[in-house]
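A single protein chain has been omitted from the complex, and every remaining protein chain is retained in its original position.
== chain A ==
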Amino acid sequence: MKRRDFIQQASVGTALVTLSGLGLQSFSNAATSKKITILHTNDVHSHIDPFGSDDARNANKGGVARRASLIEFIRNENPNTLLLDAGDIFQGTPYFNYYGGELEFKLMSKLKYDAATIGNHDFDNGIDGLYAQLEHAEFQFVSANYDFSNTIMDTHTKPYKIFKKDGLKIGVFGLGIELHGLVDPAMFKETKYLDPIEIAQDMSRILKTEKQCDLIICLSHLGYNYRNNPNKISDLKLGEATKNIDLIIGGHTHTFLSKPTIVKNIEGKNMLVNQVGCYGINLGKIDFYFDSNKNMSANGTSIIV
């Protein structure tokens, strides 16, 4: 009995130290700041190995094994990190021809991707080919404007997913490009494409008002901008036409930007549109800092790009 008492007392003592330590830490964190890191890729197109040293444009760049170590380093720095992909995971190297996307999904799972959206090339082996690989994906596919209800993909995607990091709620929703004219209808079958702006307005309202998200991210495969086709919906147009979206992570157009683009949304507030080219050559990193409102500058959020 005496021994038991001692153990209990001792453990209480330890608990006190730990708790006070924790309490102080969480208190100071909450009072000063929190940081959420968003990492992202797009249009990796089955580029699992780095480009060869003889490649004319991208010699020695890319490669999943190197991306993995970079992501791990960043996660060690800030555990409150999300890793996202904006689609076109498939097609581009023999890895896809041989394994149909199995290895791409398996590696993304090992790298602990949190969510991805669906690109037009992800239908290259048909919607059945995409479905067949889903068992290898331990991350969520988000797609709000593809209605899969009459297809085999029904129930296998979500319009959005909410992640909780350090007490903050991050809502991530997905948008895909119009498939007619881009993909053989035999491939996407009865997938219905819904208007991206209307859906984005719905999504941002649900995530902001109903779900009280602190951060709203759109994973888009619409394309960055179409200069020669100004009526075509793009990430820049979507950013301008909507509200409450903090970041659009884009894909499809393989756009290499020197820095993320600041766009004024429909309320005149600044938001970001980013895309990191293609083939796993770059990793996008966006840090969101949260602070007590009293420390907020008069102009609202400062953006450093």
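What we mean here is this: contacts are C-beta pairs under 8 Å (C-beta built on N, C-alpha and C of every residue); 3 or more make two chains touch, one makes a residue touch a chain; residues count from 1.
We take it that contacts and distances are computed from a predicted model.
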Point to revise | Protein name (UniProt record) of the chain left out of view, among "5'-nucleotidase", "Cytochrome ubiquinol oxidase subunit I", "Extracellular solute-binding protein" or "NADH-ubiquinone oxidoreductase" | key: "5'-nucleotidase"
Exercise for review: Pick out which of A:168, A:194 or A:241 touches the chain that's been left out of the picture.
Suggested key: A:168
Review point. For chain A, which residues touch the unseen chain?
Key: 12, 15-16, 19-20, 23-24, 26-27, 30-31, 33-34, 48-50, 60-70, 72, 91, 94-95, 98-99, 103, 106-107, 110-111, 124, 168, 184, 186, 214-215, 246, 257, 259-260, 272, 274, 276, 280-293, 295-297, 301-305
